[in-house]
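So that we are looking at the same thing, I have put the structure below in structure tokens.
The other protein chains are all here in position, but one chain of the complex has been omitted.
Naming follows writing order (A and B), and every chain is counted from residue 1.
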Amino acid sequence: MLKYTFRRIISGTLVLGIVSAIVFAIFYILPSDPARLACGKSCTPDLVARIQVALELDQPLPIQYGRFIKGIFVGRTYLGNTDASRECGAPCLGYSYQTDLPVTELLLDRLPATLSIAVGASILWLLIGLSSGIISALRRGTWIDRTSQGFALAAASLQIYFVGLILQFIFVDKLAWLPMPGYTSPFDYPMDWAKQMVLPWVTLAFLLSAIYSRLTRSGMIETMGEDFVRTARAKGLSSRDINLKHVLRAAMTPIVTVFGLDLGSLLGGAVITEYVFNIPGLGKLSTEAVTNLDLPVVTGTVLFAAFFIITANIVVDLLYSVLDPKVRLT
Amino acid sequence: MTTTNSPILSVQGLTKHFPGGREGFFGKRDVVQAVDGVTFDVAPGEALGLVGESGCGKSTTGRLITRLLEPTAGSVVFEGQDISHFSNAQMQPIRTQLQMIFQDPYASLNPRHTVGTIVSTPFKINKVTPEGGVKKRVQEILEIVGLNPEHYNRYPHEFSGGQRQRIGIARALALRPKLIVADEPVSALDVSIQAQIINLMKDLQKDFGLTFVFIAHDLAVVRHFAQRVAVMYLGNIVEIADRDTLYATPKHPYTKALLSAVPEADPDAVGARERIRLTGDVPNPINPPSGCRFRTRCWKAADICATQAPALLQIGKTQVACHFPE
Partner (left out) sequence: MSAFLEVKNLSVAFPTEDGVVQAVDSLSFSVEKGKTLGIVGESGSGKSVTSLAILGLQKGSRAKVSGQIWVDGNEIVAASESEVRKLRGKAMSMIFQDALAALHPYYTVGHQIAEAYLVHNDVSKKAAMARAVEMLDRVGIPEPHKRVNDFPHQFSGGMRQRAMIAMALSCNPSLLIADEPTTALDVTVQAQILELLRDLQKEFGTAIILITHDLGVVAETADDILLMYAGKQIEYGTVRDVLQVPQHPYAWGLLTSIPRLTGDPNLALTAIQGAPPSLISVPSGCAFHPRCTYVDNVGAACSTLIPELIPVSEGKHHSVRCHMSAKVREQLFTSQVAPHL
């Protein structure tokens, strides 16, 4: 298992390397001139030339990429375009063209907001999705099942920006029960943090609990038809034991997989939710960076998101071997 | 049984190892020794039965003969040509001569194709146009295997298991092959249907002079179909003889045990027969026992069995691989 984890970390790192190379290549091969973008409004040809040297854009692409990778692991030194050189410590992802701040700092600055959304929403959607899915499966064909699954189908087909805006209109603008969503540190003002996060949580959970409810229901119903459930009944177990210990236990495994991947991709930035509610998270950062063609930040957010997804993948696979004894990690 | 004609199929030292899981990070990859040094000939017009329990390598042998798999070692010589390592292109003309019937008549037919399409596919793949056109020929074949030619446009799900197996047989017959490898063709069928299919294949063998390699786990079924029988255990042939000799005087302890384990639908025979109860299951082919692979379940096993693998030797009319044959 340790060897397996080790191997997966190595291969995950390799994948990250490939992702970074592709992102790097795409952005730097694009027709737009990064130096012109970094130059700002009051730009002169002279300044552009100086920036090109400072950002090492005059170097061949492989060398640029090599230095970029070196920056991540050991840090790098930039020549200043105006004054002395700048030391960028590891992990260095370069400087934003827009704000001239280190990308690493920007990312870490935005992480808590995204983390808040992702963790809070996932607890909510797991609670709602799993419980409604289980109830639906157990009461299959009854009005409870039909109502909850009909609701789930409707919810799954609604878009986040639509639900988000409606909820915000009702609870913030009309009823004024909640403040405008945003982010305050939960360590300083926990109540404000929670109040501001409620809408993003509910909005995200709205869609995802619908999906998880359907997933749980179909998983449970499929498992109920398995031979081992018939065996459990033949043993004389009560239906409660059968449903909890035999059916749910088997139906949970695929859900754990999906959940790990969902959480992983959400940690890279809940793009639409953050955008709708104007929350300064990683998703907001990446959309801003893309609009402004702030290439170092775009590269940074993509890499960060890829990192979370790959990590989630490894964790899920490790967890899977715990949940399913048939899975042997070699 | 030696025939004066040269064999239509000659298998020499046939071996197939599948890669298994890996032991640890830098460890060696496990090797599943599915078939290990199998040698036999099949004469034209003969039906050779290949029997054994699960994991004995009989199906893998069938797939090696029809070159659905490539052997790790050894050779498959079909009509004088060594086809062991032929490419798909090279196999193309051979495939018209060499067909396969599968066990599961449900899984081996494409549910979205009509019977006509299924049976005419071999013509299309091999770009053969029979006299009178494909459709006419296909309908002829359907009639030969006992299906209504008007069912040309029906789909597999509209047929019962036995009829589906007839479709599989029709497909195999389409190009008038010389050799058919039938892999457990009746084991998925109801008892009352099995006899229909066995009889049909027997008639086909007679009428068209077909050669069969008949793979099955059921010794009674093989007895009714094959003229010569090879018994396999864990990738090896342990005994091969003509049918009457093998069933009357089995020489290998495994053959004997296998025969005694077959339940007979005759209450009088139940007490009368000698019973040999083997202990345990067939060992894992990843790590087969040293020497004679059967020794772990054999009541005759002695020291030599663990150290030396017995060769397949001629004793009377039988070839048997055992240090202590009956």
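Criterion: contacts are C-beta pairs under 8 Å (C-beta built on N, C-alpha and C of every residue); 3 or more make two chains touch, one makes a residue touch a chain.
All values derive from a computational prediction rather than experimental measurement.
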item: Per the touch definition above, residue among B:V11, B:I83 or B:L259 touching the missing chain; value: B:L259
item: Touch criterion as defined above, residue of B:R154, B:K202 or B:K300 at the omitted chain; value: B:K202
item: Absent chain, residues of chain A that touch it; value: 226-228, 230-238, 246, 249-250, 253, 323-326
item: For chain B, residues in touch with the removed chain; value: 53-54, 160-163, 190-196, 198-199, 202, 217-221, 223-224, 243, 247, 257-270, 275, 277-282, 297
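One rule holds in what follows: only the chains that are shown with their structure count from here on.
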item: Computed distance of Cα centres, chain B from chain A, in Å; value: 54
